[in-house]
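== subunit A ==
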Amino acid sequence: MTTPLLRVDNLRIALASDGITYNAVENVSFEIGRGEAFGLVGESGCGKSITALAVMGLLRRPLSLGGGRIVLDGQEIQDAPAAEMRRLRGKRIAMIFQEPMTALNPLSPVGKQIAEMFVLHQGANWNEAMDRAEEALRQVRVPSPERRIRDYPHQLSGGMRQRVMIAIALACGPDLLVADEPTTALDVTVQAEIIDLIAELCAAKGTAVLMISHDLGLVANMCKRVAVMYAGRIVESQVADAIFATPSHPYTQGLIDSLPRLGERARRGRQRLTEIAGVVPSIQAYPAGCRFNPRCPAVTDICRTNVPEATSLPADGLVRCHHHG
Partner candidate 1 sequence: MLIVLGRRLANVIPTLLAVVALVFLLFSVLPGSFISGMNEDGRSAMDPAVMERMRKEMGLDDPLLERFAKYVVNIAVGDLGTSFRTREPVTKMLSGRIWPSLKLVMAAMTFAILVGVTLGFLAALKPGGLLDTAAMVGAISGLSLSQFWFGLMLMYLFALKLQWLPSFGYGDGGLRNLILPAIALGVGPMALLARTTRAAVLDVLNADFVRTARSKGMSERRVVEWHVLRNALVLVITIVGLQFGSLMGQAVVVEKLFAWPGVGSLMVDSVFQRDMPTVQGCILMIVLFFLAINTLVDIAYVVIDPRIRYR
Partner candidate 2 sequence: MRKLIWLAAAAVAVLGAAAAEAQDTPRKGGSIRMTAPYAASFGSLDPHVTPRAQDDIVNKAIQRTLYNWNTSANKLELELAKSVSVSADGLTYTYKLRDDAFFHNGRKMTADDLIFSYTRIMDGSKGYPGARYVRLIKGAVDVEKGQAKEISGLKKIDDFTLEMTITDRVDPGYYFFAGTTAILPKEEVEKGNFASNPVGLGPFKFKEHIPGSRVTTERFDKFYKPGKPYLDKLEVLIMAEAAARDVAFRNKEIDTSILGPAQYVAYRADPQLSKGILEVAEMFTRAITMNHDSIKPFQDKRVRQAINYAIDANLIISRLVKDKAYRATSWLPPSSAAFDKTVKPYPFDPEKAKKLLAEAGYPNGFEFELTTSQNESWGLPIVEAVIPMLAKVGIKLKPKLVEVTVLTELAMKGDHQAYIGSNLTGPDSLATLRCYYSKTPRTACNYTGFKNPAFDKLLDDAAQEGDMAKRNELLKKANNLLYDEAPVWFFNYNKAVMAYQPWVHGLQANPTEITHQYPEEIWVDANSPAK
């Protein structure tokens, strides 16, 4: 196998609270090849978003990198100096956030916010940067971009704003795009358009995607491989098709069961996930043993005491469950 574009190895994210350090995320490992789309799935609070932030080097207090390695294109970046990381961010790895409403500066015209990328990373002057921003807007299929670049975010619809975010993220042709719930806040009708746009543009430019979502269906459609996270750990990782066919972890099973049968997507993940009894535990109160044990339908005594080891699945897959195999 060739060197993957991104390799996350045994990642641990620490949370300092009232003088005590908790592991918000631990033992997380995955690989993304060049041009490959990789999905990270889990409920709110499972640690997927902070994993993405860790990859971006954007963890802020009280969160910090507790251990493990993040290797981008053969280069370890987890301890890279701030200046080094800044050069990577935006240029080689870019990110799209969940809330297009708040992720754009309300007091700055969107064109300018795109143009900043060219000024920052390509040394363009503002005039040519604005021209290229217009071009970038056109690429993400914003109608009449020549007028839109002067608009402020509040003048655009949610979908348009997310397109602007995509334009910003892809402006400098990054190798990796981290998309953190890019469609969650959008109207159902727009969601598919945005996903298609991301998929299409990334395919065209050969950009790899780390797609983060609570929506297993959405991720499975777009991504080649999928990892399911629960309470700071990856519980199962498989090829997308296989995960539907043979879910190996009770939690994955639960996620699949909660998907609407008729293929229609409900608007909010929370409503669907109520079908798994209970809630995600808070970081300060992770249960011992398998962290899913309080909610697991198949729980036994061992689940409450021992952390399950990873078991290999076909095609580089893995699962962490005492009851598997």
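Please note the rule applied: contacts are C-beta pairs under 8 Å (C-beta built on N, C-alpha and C of every residue); 3 or more make two chains touch, one makes a residue touch a chain; residues count from 1.
Quick note on selection: all candidates are chains of the complex that A comes from, given by their letters.
As the structure is a prediction and not an experimental result, all values here were calculated from the model.
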Interface partner of subunit A in the complex, by touch - 1 or 2: 1
Candidate 1 contact footprint on subunit A (complex, rising order): 56, 58, 83, 85-91, 94-95, 97, 99, 102-108, 116-117, 120-121, 152, 154-155, 165, 168
